[in-house]
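Quick one: the structure is below, questions incoming.
Missing here is one protein chain; the remaining ones are kept as they sit in the complex.
Chain lettering (A, B and C) follows the sequence in which the chains are written, and residue indices restart at 1 in each chain.
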Amino acid sequence: MGAELGPNRYGKGGIHVATVVRREDRHEFFDRIVDVRLEGDFADVHVAGDNAPVLPTDTMRGSVFALCKERPDEEAEAFALRYTAYLLEASAAATKAEAWVTERPWERVVIDGEPHPHAFTLGAYRRTAHVIRDRSSATLFAGIEGLSILKTTGSAFSGFLRDRYTTLSDAEDRILATQLRAEWRYAITDLDFAAERDAVKDAIVRAFAHHDDSRSVQHTLWEMGCAVLEASSSVQEISFSLPNLHHIEADQSPYGLASEGQVFVVTDSPSGQIEGTVRRATEGSPPAP
Amino acid sequence: MGAELGPNRYGKGGIHVATVVRREDRHEFFDRIVDVRLEGDFADVHVAGDNAPVLPTDTMRGSVFALCKERPDEEAEAFALRYTAYLLEASAAATKAEAWVTERPWERVVIDGEPHPHAFTLGAYRRTAHVIRDRSSATLFAGIEGLSILKTTGSAFSGFLRDRYTTLSDAEDRILATQLRAEWRYAITDLDFAAERDAVKDAIVRAFAHHDDSRSVQHTLWEMGCAVLEASSSVQEISFSLPNLHHIEADQSPYGLASEGQVFVVTDSPSGQIEGTVRRATEGSPPAP
Amino acid sequence: MGAELGPNRYGKGGIHVATVVRREDRHEFFDRIVDVRLEGDFADVHVAGDNAPVLPTDTMRGSVFALCKERPDEEAEAFALRYTAYLLEASAAATKAEAWVTERPWERVVIDGEPHPHAFTLGAYRRTAHVIRDRSSATLFAGIEGLSILKTTGSAFSGFLRDRYTTLSDAEDRILATQLRAEWRYAITDLDFAAERDAVKDAIVRAFAHHDDSRSVQHTLWEMGCAVLEASSSVQEISFSLPNLHHIEADQSPYGLASEGQVFVVTDSPSGQIEGTVRRATEGSPPAP
Partner (left out) sequence: MGAELGPNRYGKGGIHVATVVRREDRHEFFDRIVDVRLEGDFADVHVAGDNAPVLPTDTMRGSVFALCKERPDEEAEAFALRYTAYLLEASAAATKAEAWVTERPWERVVIDGEPHPHAFTLGAYRRTAHVIRDRSSATLFAGIEGLSILKTTGSAFSGFLRDRYTTLSDAEDRILATQLRAEWRYAITDLDFAAERDAVKDAIVRAFAHHDDSRSVQHTLWEMGCAVLEASSSVQEISFSLPNLHHIEADQSPYGLASEGQVFVVTDSPSGQIEGTVRRATEGSPPAP
């Protein structure tokens, strides 16, 4: 029997690093978890047990701390770009380096309207940066994950396909809730990352809130995607993952009470899973309706 | 051999209910997970398999939705008081009913300075209410959990006990980080719960941030407890659970770099675990130093 | 305002240690997570910021590794006894030391009927040891947790109390499923811990499986408790925590199919929560019916 090595990669997950920038009047604090993978010519590592081309995953860990020391005040996106460049430089066998940074958003404490110089509380969602780099170029993504967002009206789901197993009723007014994950690709890498990220997040939240005739999660996904492309000319495309976190009106009839859109059973699973990408139309592609 | 039934209780966990209050100009949204236990004379249930005195846990579930329908705009504390009263009324065998409510804090979306009427995002920590009720009285607790809070300076840990296994160095300036859980007991149950809760949380965050000569997690725990008792005369005592989430400075010496308080390894475990209660001094007890 | 320090304790959680015992013909492998708390006279630590009486939680961590080095082949129960004794010896201010050990059960790989000398796979549930020690005595508990156990028949729940919110139907034949947690207290501490633990677990599983007229989770709890007291004369009492993991028959009527006890919706939450202790009857107490 002949066997061969197919696609393979290796790296480190869960490298958790924090940096403090000690300015005179205030501190900045960054809290990031880094994941990384290398791909390349590692066949002999597997087949012959030859470790000569292997940059240890322990080095991938240690180098995060060293690189952060050099630029402790860097945005996650810039770090991911620099880190992947180091990895390709360090590993001759590698043809591709991929890094993901998940940032926990510590927010400065405000007391009596005054920002505190060195106290922070943790916010609710996470920011992400993601770089795919080969020997000739780098692709940069930024994102947010764990953003739970909900509207209590302005959302419907009706007029859908019915088959022999379909029991769902049309809903003209339902709660729409999701735990949003989005990742967008930048056209360039020389950007004010914080400003871009805030603009994208703001566009997403606005579009979600203002989309008052949502016909489906998909419909709102499209609305949010278009809003982002409009809000930032640097964003080439944005992908969403939108679980539909169902809120089912409680049946009050056994208790002799009326169901009037007030009380809901929140279910954790199963959940709908809606995923999709909105991108700038390529030349020659038909315009979106 | 003689066996007997010792302490026992039963109930339901994870009852997840949401309520929408549809006011003319805006909606309110509450999202709560309810846990409940009953204690009482349930020996025959165990020993003889006699279910006659057992209010089913399914009824504990269903009644949450019915009770919420009656008062959808109620605070979690008021709901827990009413729910435990219902349970004792419904179950003649029960001598004690205990309920815990964990509230996920949905915050109204603000767009261009305008609060949105029906869109919300989820905040970072959770609020809790907890009632212990017997046939003659009820004890009410409120709380917060999952509040991650951190300061980058103003915290030390030194001058501690040393034994043959102690290798820790004195630290005069360290990062102090915790994921705070607190539960406080109210002297009375007729309160503006939202206002009390905000006052307590505010006192905790202020005390944490302003305690600039923290000698230990315990030291800051005391400071926060005293601040809460001062901020709200309705609070009789407050208990804290404060994991010490260690941030260990990365050793840069192998890379020929200096360690200057900028880059830290964040460890998830092990973690210190500090727990303590601060309460109003009982008559005749010596004043706190 | 007078404030005082109420109950308090401190310690370390999540100390993860593995030991290898390298015998000539085979290795043993133990994998344990240790938690610990000290109580005592620590008021000045909180109130005055005086760390002199504080054994650092880092020492609680380091000493686990040192103590394991001295006796790498020790059972978890013996380790917890020795560890708490060390802690009281090391900390003059402490009046009580409590330790919990959670052991992940690695099982030796068997190939063609032959036990492998040094390869292991991880089993499904965890074993626990728990010691509470003061200056005069120690109390020892052992336990199991995460033991998912289920029977597809031989379980009923009917004849229960009904009130205005009760909609549950009587069930004469239902699936009974739980994720069992049990902790039992030993009368003495000089025991063959592995043999005791196996006897207790065996008694629990047998009683669960053989209890063919289960009227409720409580009813089976009692059955299992009595079986354990009978199986091991060293066990003084045993406490169970038994979530009722509901399996609800899927309603096939919308699809024109019959519901015949074959297909079930498994729900993660809400779940029933049944907790209770079975203990040896104290002298003079009435015999169990």
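Please note the rule applied: a contact is a pair of C-beta atoms (placed from the backbone, for glycine too) under 8 Å apart; a residue touches a chain by one contact, two chains touch by 3 or more.
Here the structure is a predicted model, which means the values were calculated and not measured.
**Q** Which of the chains on display does the removed chain touch in the whole complex?
**A** A, B, C
**Q** So one chain is hidden, and I want to know which residue out of A:12, A:32 or A:126 touches that hidden chain in the complete assembly.
**A** A:12
**Q** Of the residues listed, C:82, C:96, C:206 or C:280, which one is in contact with the missing chain?
**A** Hidden-chain contact among the options goes to C:206.
**Q** Looking beyond the chains shown, say which of C:52, C:122 or C:171 touches the absent one.
**A** Only one listed residue reaches the unshown chain, and that is C:122.
**Q** Out of A:21, A:138 or A:226, point to the residue that touches the absent chain in the complete complex.
**A** Considering the complete complex, A:226 is the one touching the chain left out.
**Q** Counting contacts across the full complex, list the positions on chain C that touch the omitted chain.
**A** Here the touching residues of chain C are 16-22, 27, 29, 31, 62, 65-66, 68-70, 72, 106, 109, 111, 116, 118-124, 147-154, 175, 205-206, 208-210, 247, 250, 252, 254-255, 257, 261-268.
**Q** Using the touch rule from the top, list residues of chain B that touch the missing partner.
**A** 164-165, 167, 254-255, 268-269
**Q** Extract the touching residues of chain A with respect to the undisplayed chain.
**A** Answer for chain A: residues 1-16, 35, 37, 42, 45-59, 61-63, 66, 90-91, 157-163, 165-168, 213-219, 221-222, 225-226, 229-230, 237, 239, 243-244, 268-282, 285-289 touch the chain left out.
Basically, only the chains that are shown with their structure count from here on.
**Q** Using C-alpha centroids, which chain lies at the maximum separation from chain B?
**A** Max centre-to-centre separation from chain B belongs to A.
**Q** Rotating chain A so that its CA atoms sit on those of chain B: what angle is that, to a multiple of 5 degrees?
**A** Rotating chain A by 180 degrees superposes it on chain B.
**Q** Same or different for chain A and chain C, when you check if over half of the residue numbers at their contact belong to both copies?
**A** Homomeric contact, same residues on both sides for the most part.
**Q** Using Cα averages as centroids, what's the distance between chain B and chain C in whole Å?
**A** 24
**Q** If you average the CA atoms of chain A and of chain B, how many Å lie between those two points?
**A** Computed from C-alpha means, the inter-chain centre distance equals 30 Å.
**Q** Could you tell me the distance, in whole angstrom, between the mean C-alpha positions of chain A and chain C?
**A** 38
**Q** Among the residues of chain C, pick out those that touch two or more other chains and give their numbers.
**A** 165, 167, 268-269
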